[in-house]
Structure formats: C-alpha cells, structure tokens
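Here the complex is missing a single protein chain, while all its other protein chains stay put.
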Amino acid sequence: MSTTRRSLMAGAAAIAATPFAARAQGANDLKGTTVVFASWGGAYQDAEKVSYCEPFAKATGATVVQDGPMNVAKFRAMAGSGSPDWDVVDVTGGFLEVAAKDGLLEKIDTKLVNVGRLDPRFVHEYGVGCIVWSYNLGYSTAAYANGAPTTWADLFDLKKFPGKRTVLDQPVASLEVALLADGVAPDKLYPLDVDRAFKKLDQIKAQTVFWTTNSQSQQLFVDREVTMGIILNGRVYDAAQKGAKIALSWEQNIQAVDYLVVPKGSKNRAAAMRLIDTMTMAENQTKVANLIAYSPTNLAAVKDVDPKVVPWLCTTPDNIAKGFVMSQLYWRDHLKDLTERWTAWKLA
Amino acid sequence: MTRLVMNQDGMAPWRIVRGTLCLLVAVFLLAPLFVVVIISFSSAPFLQFPPPGLSLRWYVQLFSTPAWINALVVSVEMMVPAALLATIMGTAAAYALVRGRIPGARLVMACLMLPIIVPGMITAAALFGIYRGLGLNGTLTGLVIGHTVLNLPYVLATVSSALRVQDSRLEQAASTLGAPPWATFRRITLPLILPAVLSSLLVAMILSFDELIVSLFVSSARVRPVAVQMWSNVMGDFDPTIAAIASVCFLFALLVLVADLALRRGPRLT
Partner (left out) sequence: MEARLRLDRKAWLLLPAALTIGVAFLLPVGWLLSRAFTDPQPGFQNFELLWQRPVYMRVMGNTLWIAAIVTPVTVLLAFPVAHLMAHGSPQMRRWLIFLVLVPFWTSLLVRAFATAILLQRHGVINSFLLGFGIVEEPLPLLYNITGLLAGCVQVLLPFVIFPLYSSMARIDPAYMRAASTLGASPVRSFFRVYLPLTLPGLVTGATLVFVSTLGYYIIPAMLGGARQQMIAQLIQDQIATFGNWGVAGALSIVLLGATAVLLLLLQLTVGLKEIAR
C-alpha cells in the first residue's frame, strides 16, 4: 500500500505543477461532437448523467450519449480493436491497473483535466478517480442489539457474535479482511500473507454465504439470511435508508476507487478529457454524493453534501483516517493466481 | 368391458402418482411467479415476501421510464424475426436430416447443435468481434442474427425428435403414389409435426426474450432489449421494478398463450 500511495503522490505532485489551460477554451466550442459515456447502469449512471454529463454538455455544446453497462470483455474487445465505441468509461480501480498495463487506455491529458482538484491518492496516470467506496463491516442491528461488532476480528468471533456471515465471492478485500482480523497492520498488509489469510478464513467458512452482486449483499441482510459480513458502505446506506435494520463500522474500512478512463484510440479524445475535467469539479461531485451517497475524490466537495449523507461517506476526514486505500497494483499482479486459489479453497 | 375394468385397476395407482407429481410440478413452477407478481405490488423498497403493504409505485416507476418501454419494443422486434427464422430453417434442416439420406447426418446434426453447447460468453465475444468489422453491433440485425443462431438448435432438437417418432411410411406411400415432395411435406408431414414446430417457435421467442449474454455484447444503449435493461438495473440496484417488468412480461405471455391455444383449438380437436 505504502508504495502505491507514494508513487501516486509523486505523480500527482508533478501533475499539479503543470500549467493548466482547459478552462481557457470558449463555451460551445464542442458543438457537433458526440461523446459516448459508458458506466454501470441503474441509479449510479443516472446520477453521473445528471452530475457530469449534463453540465458538460451545457458548457461545451457537445452531445453525450449514455451507454453500458460496462463490461470488461466488451471493453477489451473494443479497445483492442483500436476504434472503441465508448469515449469515457467508468471502471473499477482493479481494471484500471490491468487495462493500463495492457495498453488499453489513453493517458490522462493533464492540460485538459485539472487533476489538481482531487486528492492525489485518487489520481492515476491513465484514469481519474470519480468516486470512492469502501468495504466495511456491516451487521444486523436486530441481531446484535446489545453490543454491536466493531472490528474485523469480530467477524471471525463466532462465540461472541453468533450468526451467519457473508463475504464477497472473490479474494480481493476478503484476504485483506482476514489478515486485518488476524492482527496485521494496514501498512504491513502488502504483499499479503496468503496462507495466513486462508487459514483465518477457514474459521468462518462453514458459516459463510458468498455474495456475487452488490444487490445480493443487501438482500442477504434484508432476508435475515446473514447477520454480519463484508459489504460496501453505499449498500449499507441504501438499505438503511429503505428501512432495513443494518449498520456499519468504519474501523479499518478498505477503500477502492472508480475511475473515469478513455479507451485507447477514442476518436473524441480531447472532448472525452474535458468531460472528465467536468467530473473533477467539486460542485458536480457534491451532486453525485447527494444523489447516491458515493464519496467524492475532490475532498472539497464533502462540505456541501447533505448533512444526512455525510456520515456515510468514506472520504470525510474521520473515515479517511480510519481506513486505507486498497493496493490495486498488488491485485493486478496476483489476482489470477489468487482467484484460482480462492476457487480451490471454496471447493475444498 | 372386462378388459377396460382390468386396465383401470392396473392404472389407478399410476394415475394417482401422476396426478400428485403434476400438482407438485405445477406448484414448483408457479410459486416463484406468484412471489414475483405479489412483490411487484409491494410498498417496500426491497424484494420482500410477504410484502408489508401494497402499492402501485413500481408500475408507475416502470411506465414513467422510457428506457423500459423502448426495451420492450426492441425485445419484440428482435425475438419475433429471430424465432421465425430459426423455426423455418430449423424445421427444414430437421426434415432433411431425419428423412433425407445425407452422408454424415449425425455429424451435421452435432455441428448444428453446437450453439447451445458452446458457453454463451464465447459465442457472445466471437459475434461481437465479427460484428465490429461489419458494423452490426448495436443494430437490430445483429441481435436477430445472433438469436437465430442460438434458437436454431432448440428447434432442430424438438422438430427432429417429432419427426423420428412419426412413421415415415405414410410419406413414402404418398410419394410412391406420385405426390410431389412439397405436397407430401405440406399435406402429410407438416400437420403431424405442427405441434412440435409451433411449440419450438414459442420456445424460441421465449429464449430470445430471456437471453442475456449475447444481447449484452451486441446491443447498445439505443438498441437494448429487456434482458439487458434488467441486468443494467440489477447492477445498480435491485428493487421491485424488476418484479413489475417481470409481471408485465408474464401478462404478455398469458395473452400470447391464450391466443396460441385459441388458434390451435380447431385443428387439435378434429
């Protein structure tokens, strides 16, 4: 983790020092240009449309077409062909690292994107962080009315906190959680001690339901199928808003970032970069947070967010301090082997 | 008379077992549908059963979202031609393979069945790759071709099993008596295999409607069938809007089936 953070900060410092000219261009200068924006669909993409795409279209005269849902195989097939249908795509941090290594992305043009507005931890050479989300310990408030679990160690304590668990069906984050629960400090986490992590996970394996989609992680709590587990902050917020008896702990939250990227060979590279620049503005990020409670990468955006939403964001000063950013570089290099091992572990 | 009685005595236990099993299967098939329809009228923002209260909010949500209406239109425009093409080509191929003496018929049959054996992901990515060069991604034509390919094996399997059971001597007799092949097919073979042909047409439509993976690759934001729209929704959040669209499809299915049954009623009873 520390290496990632350091290299990112160094990169960002260099970027922040470059002169910035994007805003100098006149309004409506992109009239007639069409930018295709692809994301994950649902309420999230609706929020992005209203918060980034519409202000961008208004300011530049460009037309933004919504597409998706984002699909890694489709992205690869497109970018591999050299003439992608998509111009700006919302991708996960894990895919960003892989795609950057495989040469599927355009470099972020820092003359057009003011990356200096963002927290340097969320800026990458090939992508700009648009939202941050975190893996948290979620639990049923009905099951643990007297004394709620707070740490990852509690997830593994079946005596003190009986009940079924849920863990995401992938090694990413699950192995980190196991090691944190076993007492490894966040800054000593990478490279992961994989044997130790699996040994720890063995403790709860028989009691665990694995989730594969985010909606499933919510549904498991709503259906009282599980009482505690690893779940995303936004999902706990959403379920709690809708009246589910669920809460989360911020202790050692594991943060991950979604990035906007431009697939290699985009015909509208410059316009795409400027759409990304619109995303970096604090007022636009505030809108997304208000609509869907995903955390801003421009930390200045937090102060204007609805006070009811703020406690659920992982990039408030308090929650940043309690958490850390997952190393996507580690996962880029180990995901394949560890996924194999994860599958074998589940079958064993 | 005695034989009839004997027969019934022997069959009675089987009739009871058969009835019970059919009832069980009926419950098994319909229970999830009841759950879906009831949840679509839920007032809760979750897929919760039984729902805490009733409301129409998910239907309002559904019909106030143009994307859903558009998706329904695309689905129909895609599944009808794809099912028709697959049924015509599949029936013709089944007839040729079962009745004709074609060298290596088994091998040809196996090749034609491949689209259901090859994992959908592979087919989807392969079509996506080929379509790129032809500009077929994001077009109705592209979706129809892909779905015709996926439907063909089902038609072929159903129709050829109907043909195999049917006695071919009738056809032989007809052609010996000088009936041209087309007349033999139309007058003798087709009426006999019609139930199989029609049911494979319906099944093909349903399969198209439900198919996700090829649709996901080949569709675009503007040409997007219901299955992809649903998936896109599920990726974001999972609320009873999904149950509402499912119930609308269910209603649509009821109408199609009632129409189908009404159409088939005449010839069937004679």
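When the chains are written out, they are named A and B in that same order, and each has its own residue count from 1.
The working rule: a contact is a pair of C-beta atoms (placed from the backbone, for glycine too) under 8 Å apart; a residue touches a chain by one contact, two chains touch by 3 or more.
A quick note: this is a predicted structure, and the numbers were derived from the prediction, not measured.
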Residue touching the undisplayed chain, where the options are B:Val149, B:Ala174 or B:Ile188: B:Val149
Chain B residues touching the omitted chain (full complex): 3, 6-7, 10-11, 14, 17-19, 21-22, 24-26, 28-33, 35-36, 39, 47, 49, 85, 88-90, 92-93, 95-97, 99-102, 106, 108, 110-123, 125-127, 129-130, 145-146, 148-149, 152, 154, 156-158, 160-162, 164-166, 175, 181, 192-193, 195-196, 199-200, 202-203, 206, 209-210, 212, 226-227, 230-231, 234, 238, 242-243, 246, 249-250, 252-254, 257, 261, 265, 268-269
Residues in chain A touching the chain absent from view: 71-73, 76, 98, 102, 169, 205, 208-210, 212, 216, 219, 223-225, 335-336, 339-341, 343-344, 346-347
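The definition used in the following text is that only the chains that are shown with their structure count from here on.
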Gap in Å, rounded to a whole number, between the CA centres of chain B and chain A: 39
Touching residues (chain side chain A, partner chain B) in the complex: 40-46, 65-69, 71, 73-74, 77, 81, 85, 213-216, 218-219, 222-223, 238-239, 242-244
Complex contact set, residues of chain B against chain A: 44-48, 121, 124-125, 128-129, 132, 137-138, 216-217, 220-222, 228, 231-238
